[in-house]
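To start, I am sharing the structure in question, which I have written as structure tokens.
Heads up, one of the protein chains got dropped from this complex, but the rest are sitting where they should.
Lettered A and B in written order, each chain numbered from 1.
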Amino acid sequence: MVAGVSTTVPLLIAAVVLVVVVVVSTAIGPASLSLATVLGVLASHVPLVHYHSSASAVANAIVWEIRLPRVVLAGLVGSMLAAGGAAYQGVFRNPLADPYLLGVAAGAGLGATIAIVTPRASFEWLPVAAFLGGAAAVSLTYLMGARTGQRSSGTSIVLAGVAVAALFTAIQTNLQQQHAADLQPVYAWILGSLSTASWTDVRLILPYVVVSGAVLLAHRRLLDALRIGEEEASTIGVHPQRVRLVVVAAATLGTAAAVSVSGLIGFVGIIVPHLVRLTTNASYRVVLPVSMISGASFLILADLGARMLEAPGEVPLGVVTAFIGGPFFIFVLRSRRSQQGVL
Amino acid sequence: MRSPAPSPGSRGALRVEGLVVRYEQTVAVRDVDLAVAPGEWLGLIGANGAGKSSLLRAVARLSPYEGGVHIDGHDTARLSRRHFAQLVAYVPQKPELPVQMRAIDYVALGRLPHLGYFGAEGPQDRVHCGELLARLSLAHMSDRPLGAMSGGELQRLVLARALAQEAPILLLDEPTSALDLGRRVEALELVDELRHERSLTVVSALHDLTLAAQFADRLVLLAQGSIVAAGPADEVLVEGSLDQHFGTRVQILRSDDGEVIVVPRRQRERT
Partner (left out) sequence: MRAVRSGLSALVITSMFLLAPSASGASSPPSRARASFPVTVLSAGGKVTIASRPTSIVSLSATATEMLYAIGAGPQVRAVDKYSNYPPNAPITNLDGFSINAEALVKYHPDLVVVSYEPAGFVAQMAKLKIPVLYDPAAPTLAVAYHQYLGLGRATGNYARAVAEVGRLKARIAQIVRTTPHVPAGTTYYYELDPTYYSVTSHTFMGQLLGLLGLSSIADAAGVNTNGGYPQLNAEFIIQANPDYIFLTDGPCCQVTPQSVAARPGWSVLSAVSHGRIVNLNADIASRWGPRIVNLLQEVANAIKKYQG
């Protein structure tokens, strides 16, 4: 916490890092292309610029149809997971809350499994089913939490989330057992991967990410207000329950959309906001936007690892983030700063 | 006894009518009527559990109540939360202070009632918060996290956040309970200066009867949720009544300049 650091400096740094990360990971891939080729392909796609790249059709297909959409999709998913994590941590005032807390993951997993094992359902329905499953799980969590909890405190909702997640996971496991022959696609989805990313996926989740991100950003001050507790927040004109409902709804919508195309990618929603809090002044006015930008950088880099570590084979992206996330978690738990309480 | 702050025709008149606060089975406040003039400092005194905090919390709309609370003739129950926060600032007994939050961000929370739902603070809001910090001698702490500030500094900071609301009515629940004797007097002096500067109506629960007598314009003694005495300090602070309602023996003295001094006495003789 450096005195006098304005809120724009961290934003600027994060933005510059993102630009560098995007450029680097678009330039690198298992198909080795020269930087000039990559830039040529990119230039030929800039609207209104009539540049004819000398790059081959293969190079064009690799850069424009496969590599770039994957980088962009990783950015959108990472941004959404990080923003969702920061938002959940804010409304539940728990630094370990993650965007899957209320059952999005279990619900999306069940939805994806249903889509995969349903004989006549098309494979293209997987994202839609995952999205619906995630949204259904969180709605159920919210209903249960609001019913059982006195004063709709965060705790009862979190407990309801645990119960709903357990229920959905049990149903999913049972379905899997009954359709053991279809296990592989389910596993591949659960491990998380952007290996089949395309512009179609980008178009599919972009509206959700934009709307969800805008709503979360608009609540950054109210998330700060929640840090002084529900009661005091209400004395400065804030409706804590309303803020929580809107923020959770927005975060869930965005997370479910992201997860529907990427599968379950863990740790992004915890690591990124946490790192941002350690390096900035911990106000959500900074944490939220900087987490969004840095989440994009983080997942693009992690996906670069997924592409390159065993190239031309793939490492599941969820495995890469877990490899980074596990040790990071231990580091955070041992660090003095986190013992003081972050929120 | 000081005179009420000069505030002709200004905002901040508080009227409480037939206020009842119930918690489950018990009645914490029963049928309380109060009228506080703009610019007046009303001190609530009474033993623990007498209903001081419950009364303040009800006025702050933090607990459900029966009866009416009116500000400048408006029924506060009908005001939106934001509008209400523009009229009433409330400082709890133990404010929640996020250790990593910066002082300036904490004060800026007080501007929320003046921003739209999706609004952002403008430069004026920032300047306003900066001026408040300066006024409360905290200008150099602007970027300091709350976890790195002393008790007295935090006390002033909480006050700054309340003042940032620019509300005409300030509710203080035992504002000085965490401070040592010197800081306690300082804090109350500060509240007094500020209320004169800004024409604030102050309603505070006060533990220390002698200080209450010196700072409040008028005292209200509560017992078992009801008002048992109200008026200037020398009328409320009388030995028999205090003995009864605080359950101990007290002696009332007068200072040379006429201030009331309340001295608690031992129950039994020294052995």
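The working rule: a contact is a pair of C-beta atoms (placed from the backbone, for glycine too) under 8 Å apart; a residue touches a chain by one contact, two chains touch by 3 or more.
Please read these numbers as outputs of a predicted model, since none were measured by experiment.
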{"item": "Touch partners, limited to displayed chains, of the chain removed from view", "value": "A"}
{"item": "Selected residue (touches chain absent from view) among A:10, A:40 or A:69", "value": "A:69"}
{"item": "Chain not shown: contacting residue from A:44, A:198 or A:279", "value": "A:198"}
{"item": "Which of A:11, A:96, A:144 or A:183 contacts the chain that the document leaves out", "value": "A:183"}
{"item": "Contact footprint on chain A, counting only the chain that is left out", "value": "29-31, 57-58, 60-62, 64-67, 69-70, 116, 122-124, 177-178, 180-185, 188, 193, 195-196, 198-200, 307, 310-314, 316"}
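Just so it is clear, only the chains that are shown with their structure count from here on.
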{"item": "List of chain A residues in touch with chain B within their complex", "value": "1-5, 218, 221-222, 224-225, 227-229, 231-232, 234-239, 277, 281-283, 285, 340-343"}
{"item": "Chain A-facing residues of chain B, complex", "value": "60-62, 80-86, 88-90, 92, 95-102, 105-106, 109-110, 112-113, 115, 117-118, 120-121, 142-145, 147, 165"}
